[in-house]
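Heads up, one of the protein chains got dropped from this complex, but the rest are sitting where they should.
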Amino acid sequence: MTGDTLLSVEGIGKSYPGVRANDDVSFRIGAGEVHALLGENGAGKSTLVKMIYGLVKPDVGRMMLRGKAYAPAEPRAARSSGVAMVFQHFSLFEALNVAENVALGMDNPPPMRELSGRIREVSEGYGLPLDPARLVGDLSAGERQRVEIVRCLLQSPKLFIMDEPTSVLTPQEVEILFRTLRQLAAEGTSILYISHKLEEIRALCDAATILRRGKVVGSLVPKDVSAREMAEMMVGATLNAPARAAGKQGPVALRVTGLSVPSPSAFGTSLKDVGFEVRQGEVLGIGGVAGNGQDELLAALSGEIRTGRDVVQVHGRGIGDVGPNERRRDGICTAPEERLGHAAAPDMSLMENALLSGSVRKHLTKKGFIDWHGTRAFAEEVVKTFDVRTPGIGTAARALSGGNLQKFVLGREILQEPEIIIVNQPTWGVDAAAAAFIRQRLLDRAAAGAAVVVISQDIDEIMEIADRFAALNEGRLSEPVPTQGLTIDQIGLMLGGAHGMHEAEAHHAGA
Amino acid sequence: MLVLEKRPTPSKGWAWGTPFLAVALTMIAGGAMFALLGKDPVEAIRTIFWDPLFNAQFASYSRPQLLVKAAPLILIAIGLSLGFRAGIWNIGAEGQYIMGAVFGAAAGLALYPAETRWIFPLMIVAGAFGGFLWAMIPAILKTKFRTNEILVSLLLVYVAENILASMALGALRNPEGGGFPGSRNLSQWPAAANKELIAGTGLHWGVVAAVIAVIAAYVLLQRHILGFQIKLSGQAPRAARFAGVKPETLVVLCMGLSGALAGLAGVFEVAGPAGQISIDFNQGYGFTAIIVAFLGRLHPVGILLAGLLMALTYIGGELAQFMLGLPSAAIQAFQGMLLFFLLAVDVLSNYRIRLASFGREAR
Partner (left out) sequence: MEIFGINIAVLIASLMVASVPIMLAAIGELVVEKAGVLNLGVEGMMIMGAICGFITAVHTGSPMVGFLGGAAGAMALSLVFILLTQVFLANQVATGLALTLFGLGLSSLLGQGYNGIKPPRLGDVPFGPLENIPFFGRVLFTHDIMVYASIAIVAAVWAVLKYSRAGLILRAVGESHDAAHALGYKVVRIRILAILFGAAMAGLGGAYVSLVRVPQWTDGITAGAGWIALAIVVFASWKPWRVLIGAYLFGGITVLQLNLQAAGARIPVEYLSMSPYLITILVLVIMSSGRGRASLNAPAALGQNFHASR
């Protein structure tokens, strides 16, 4: 399958103030090859592919595409050279329909009616059915990805770049995607596949280039090495799985019954009759693909969305009708997914951000007047205990790296010693060492007798730390089951299997 | 090629430096404008900024005027700054200022010609209430129906101006005024007059109120959780809800407070410097206060200084009109220009400007 070299990258470097994103990076991709770009968050994968796609220009080095010098000035130039890209954070427009979104990604789209026909044709040909007339805002995360893929496929690319494509898919949807990618490779299209998930890379890719801190630290054939070897090259150290004390579980601390709320945002997911219980000392993992009601669930538990009094109960007492600060007083602390802008105010200092959610339980106000002395002490405690790398607590939150800010946010909540702690995507975009640290801290909190709810899209994470697992799918929550002995297929089915495939089934049934 | 690069943390130095830079740039550009109008730019700038304070001939009249003009600007701008910080855009302060004056004057005139010392305090309360009430219209429409407060508060200015005209010509017209529009002169009625407290200084009750407002706003923003919530709501609305702030409460609070302060400014003006309700007693203070609030970086101390500076341009402008024949519109354009330059140089506190070599990425 692997024939001539399609793209070669030679000595590419790119610096941003204070960061060397890429340093002397070289690798080559053969025609029809599925090539993995492997690395932790912040290893420089995204910068590298943005250079290949013409969104960023390299400081040094050169690229060759099919033997000719390749230096795209903008994405349009990359596209006309046959390079297409599916983004990690989607480049879609929610208020526009599928066909319009596809048209925007093409340089010379055919008239709308013809385009719609081709979308149906191509999407079904690759097993990714799509309705061209639907608004993208109404689609699931997996379907949105299909829009992006189809947009690329319509231009018959030579090189197809996929940035972390599986983070929004259920295991069944991952299988479908892999079938599509293998089909493409068989047709001669090269695929540059960016991921930090090792098993996927072993299952799919012909070759892999491993990046660490902007540098290439290894090139290998994934099928020939173990996942553990790859992990150690990627992280540069051996990792220890979090220690899990066989904790005693106490009485039910948090009970949710019949939680149904409309989403506050236009394209959000409404919660439908969600119910569960968490005991003291227990970790409940709530899995689900992005956009299935995670934000709404967290908001309903934190008090940002209010419900009927008895819908949310703490130790048998209804608190569904009170706001976030009253709930904090009752022992509930939460950490939303969006770090900048939701869990923390970007332009405020860490000290002010410590006050943001810590004022109640840490008694940082007296008759409404702020105790800045106490606030400073609390912020310093968080920074110290959670090893937050920052010049000082006067630094603005947005100046911190994602991982450090996440440690700060989690630390701020955990150090308030909540009896119930609910976190959404606690290790999203965080490097492996910091993720392990955060998970350990959550387990410690459970060991100390708190009820812990971890909402996460990372199944591995849930399997690692949760006692029981429940799946959130289109705003409905499945019955929680023990994680022990659960298989990936079972989880996949609980997560809803493959979304939006009924059109394909209908199509095939009709054929 | 110049490239903007976002600073990780906003520069404190530039935050304080930009207003001064903006004033300097405005003087240059304003000077050019005056030159185009055929006036000597240096003389014009000197007449506006120097003579009112230090020219022996004019200072005795002009210096007290500084406080008289600055007080309403500061009072209104302090209120606006709280809302602006919270992302609540009350730009109809002019209307609230007018309604404060109308309510205050009406409360006083209803008791004419009584002579008790309760009349002036009663007028103050009524004035604050009038401004508050007028600001509550956009506030409640926003919280109940999510109606845009910018448009409603602004449109209500035109309504207030019509009410003012109707009052000056009708209900509040001086019955002994020989049919001329305008109310009785409040400043000549001891029980209702907003008197000069120390002769020759321009210090009246409005100035006292402005100083109290500056101090209270400073304490609120620096020390009180409510001030923190106001700042938080403006910077990160979602984080504010996470911190337990109710957006509706904040809208009502910020609009109400800024309305009441604008109303106070109105009643102090109408009972003192303006003296009476007339069709055009309002001098556009409600709009100029927007410039004052931004020029003062929405910071109470900054607003105090910006209010004094803006008052100086009014007084200096009048002087320049009188001495050099500079049209009053030129001063209005000059004030607008000041806001432009301030917004333009603001970029320096949030972004670093870097010289990028050609051929590199420039985005």
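To keep things simple, chains are lettered A and B as they appear, and every chain counts its residues starting from 1.
The rule we apply is simple: a contact is a pair of C-beta atoms (placed from the backbone, for glycine too) under 8 Å apart; a residue touches a chain by one contact, two chains touch by 3 or more.
Because the structure is a prediction, the values reported are computed rather than measured.
Novice: Looking at B:Leu111, B:Leu141 or B:Leu324, which residue reaches the missing chain?
Specialist: Once the missing chain is taken into account, the touching residue is B:Leu141.
Novice: Just name the one of B:Leu122, B:Ala139 or B:Leu154 that touches the chain not displayed here.
Specialist: Of all options in B:Leu122, B:Ala139 or B:Leu154, contact with the hidden chain holds for B:Leu154.
Novice: Which of these, B:Ser81, B:Gln96, B:Asn174 or B:Gln335, touches the one chain of the complex that we don't see?
Specialist: That would be B:Gln335, which touches the missing chain.
Novice: Identify the residues of chain B touching the omitted chain, counting contacts across the whole complex.
Specialist: Chain B touches the chain not shown through residues 4, 6, 37, 89, 91, 141, 144-148, 150-152, 154-159, 162-163, 165-166, 169-170, 287, 290-291, 294, 327, 329-337, 339-340, 343-344, 346-347, 350-351, 363.
Novice: Residues on chain A that touch the omitted chain in the whole complex?
Specialist: These residues of chain A touch the chain that is not shown: 16, 47, 50, 54-56, 74-76, 79, 87, 89-96, 100, 103-105, 109, 137, 266.
Methods note: only the chains that are shown with their structure count from here on.
Novice: Could you give the separation in Å between the centres of chain A and chain B, each centre being the mean of its C-alpha atoms?
Specialist: So the centre of chain A lies 47 Å away from the centre of chain B.
Novice: List the residues on chain B that touch chain A in their complex, please.
Specialist: That would be residues 5, 8-10, 223-226, 228, 231-232, 235-236, 238-239, 241-244, 246, 360-361 of chain B.
Novice: Where on chain A is chain B touching in the complex?
Specialist: That would be residues 17, 56-57, 59, 302-304, 323-326, 328, 334, 336, 338, 341-348, 352, 355-357, 359-360, 365, 368-370, 372, 395-396, 398-399 of chain A.
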